[in-house]
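The other protein chains are all here in position, but one chain of the complex has been omitted.
Per-chain numbering from 1; labels A and B assigned in written order.
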Amino acid sequence: MSAGAHRISRSTPSSTAGLAVFGGLTVALATLPTWDPERTLQSPLVLVLIYLSLAQMWNLLAGFAGLVSIGQQMFVGVGVYALLTLAEDRGIDPYLSVGLAGLVAAVLSVPVALFAFRLKGGYFAIGTWVIAEVVRLLVIESDSLAGGDVRSLTRTSLGGYSRDARDDITYWLALGLAVGATAIVVLVLRSRLGLGLRAVRDSEDGARGLGVDVTRTRLVVWVLASFWTGATGAVILLHSPSARADSAFSVLRWTALVIFIAVIGGVGSSVGPILGVLVYWFIDEQLAEADTWRFIILGTVAAAMAVVAPKGLYGLLQQWRPVQFFPVRRRLVARDVPMEEPA
Amino acid sequence: MSWVNAAVQGVLLGGLFALFATGLSLAFGVMRFVNLAHGDLAILAAYLAVSTTATLDVDPFVSLLVVVPVMAVAGYLAQRFVFDRTIGPDPLPAILVTFGLGVVIQNLLLEHYSADSRGLDAGAIETRSIRLTDDVAVGWFPLLTLVCAVVVLVALQLVLSRTRAGRAFRATSDDPDTAQLMGIDDRSVHARVMAIAFATVALAGVFLGIRQTFGPAEGPTVLLVGFEAVVIGGLGSLWGTLVGGIVLGVAQAVGNQVDVRYDLLSGVLFGHLLFLAVLAFRPQGLFGRKGRA
Partner (left out) sequence: MTDPLLEVDGLSAGYGAFQALFGVDLTVAEGETVAVIGANGAGKTTLLRTLAGLVPATGGSVHFAGRDLLGIPAHRRVAAGIALVPEGRRLFPSLTVEENLRVGGHGGRPGPWDVGRVLGVLPVIEPLLPRPAGVLSGGESQAVAIGRALMSNPRLMLLDEASLGLAPVVVRGLYEALPDIIGSGTTVLIVEQDISQALAVADRVVCLLEGRVSLAGTPRTVARDDITAAYFGRVRA
């Protein structure tokens, strides 16, 4: 058998189509301000995109690294307060600070991992929640951060921008984060890191035996997700410029809903969170103001799906019609090779 | 000497914390199952007591006769028909189902009872106390809570170590497959354990409701406190749960004193930091068996 007779292909006709559709959608959304000048779509879309970004990151952690965290609100809050400090207190341009806010979250995530990684499974989940609480309380206690009071982005940081410019830039940032988060998940799925992660998820010992550095792999994903979640937190503040620690670090708004979205859509796939966020949008539109019913419905559906359809809507879709939306699988493709007769 | 008083109040508070933690510890010990709705179930029980006392015109202690059995049955059914399906090598389904359940309970309570704070009125016992010294007074109700916690934990420990059923629970915890070979139905064991866990958390919830006012969003506080008590005391040990609860209670009470005196940290934060310290320096807890996590 000569070398090069086989290759590994990642694309299928449908995945190429899927990529094209995704690309087209991104372009369409990016140009939204031009074809939706009244901005009727833009405001609800920002929140949807924010949730997509958060959901993809949670998906990355839980679905790929086996890190089921209920503490991601910690990084959202850190992103919020980092932006407040950088933009209001230090006078750095708020939009440039988004990345810096993410960095702050990423740096914090390392000592957090030091504690949290000592726990496993359900106890890891609660542990991350406890640490998030600690951060929230510290922010409230802190005189400089003053989490107990309402603080806002004011003219000091936002003054240089018109109302429309602020809305548009925030929107583009949210879009960038959502598309980027999805791209990250697709890339991880395609990469050796992704293979390693899935091996870890299936069998930690087995993965170690194959040479996968489990702890380092997990840490890399953890820090990456924290960075992205922190940056998203900063964009959340840009979207609704007032913040209090209790809302910035709210487990219900920034973790529970995110988890429900990811689970309903399908954890462990790159498409799942997109489906989940569409479900969220639909339900949100139907329910208007009723906050509690959003949680009750989405929570019940997510809990039910965790038992009967563990791969979410995406999994159900795959069972019905196996279709690839992104080029992530690996297939062995044989080129034309002259067959040798057995001796 | 208000430090001494703080310590005493902390020990008494620890009794309530130990009650919070008992169900969590039992469920994890026997089934490796972490119920993230644990705290919300305590609040649910408190609200059930509110409705029961109002409807039947009885005091909260009598309402226990209704609330505890109802919750126990609910726990049995929940384990049998829902939770058991999530037990397995993947922790995700159990986390999702119980977390989702907790969120749903919180919001249903909010819908039904509104966000107003409620309380359970147990009458004079809430305010009477024994004065030990000039600085130290021991409230009757906190003392009762501590005594109940000790009684419940001792009873559970005795059941586990001295009874046929307890032996079955321990065997199931070690090796559910081989336990079946002994004629033990592991699903029945799970359901009965969860019934007991729900019963203890119901007791804890009603006592919380007597001690202080509460709202629908109070659940996570109970969960986190219970969890911290279990970790501090050590996974897999019921005694550890009692000690862990008391240590946490003392930490919070002392922390509150520090806050009052020096405006530094709050009691709750102090407790969290103690938990993190245990996690960093002695992850198996005070009485934990290594390798049980």
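The definition used in the following text is that a residue touches a chain if its C-beta (ideal position, glycine included) is under 8 Å from a C-beta of that chain, and two chains touch if they have at least 3 such contacts.
This is a predicted model, so every value here is computed, not measured.
Taking the complete complex into account, the chain left out of view touches B. Between the chain not shown and the residues B:D40, B:D84, B:E126 or B:D186, the one that touches is B:D186.
Mapped onto chain B, the interface with the missing chain covers residues 164, 167-168, 170-171, 173-175, 177-186.
Just so it is clear, only the chains that are shown with their structure count from here on.
Distance between chain centres (mean CA atoms), chain A to chain B: 33 Å.
Note for the complex: chain A touches chain B at residues 62, 68, 70, 114-115, 118-123, 125-127, 129-131, 133-134, 137-138, 141, 251-252, 256, 259-260, 263, 267, 292-293, 295-296, 299-300, 302-303, 306-307, 310.
Partner chain A is touched in their complex by these residues of chain B: 28, 32-34, 36, 82, 85-86, 91-101, 103-104, 106-108, 110-111, 220, 223-224, 227-228, 231, 235, 265-266, 268-269, 272-273, 275-276, 279-280, 283, 293.
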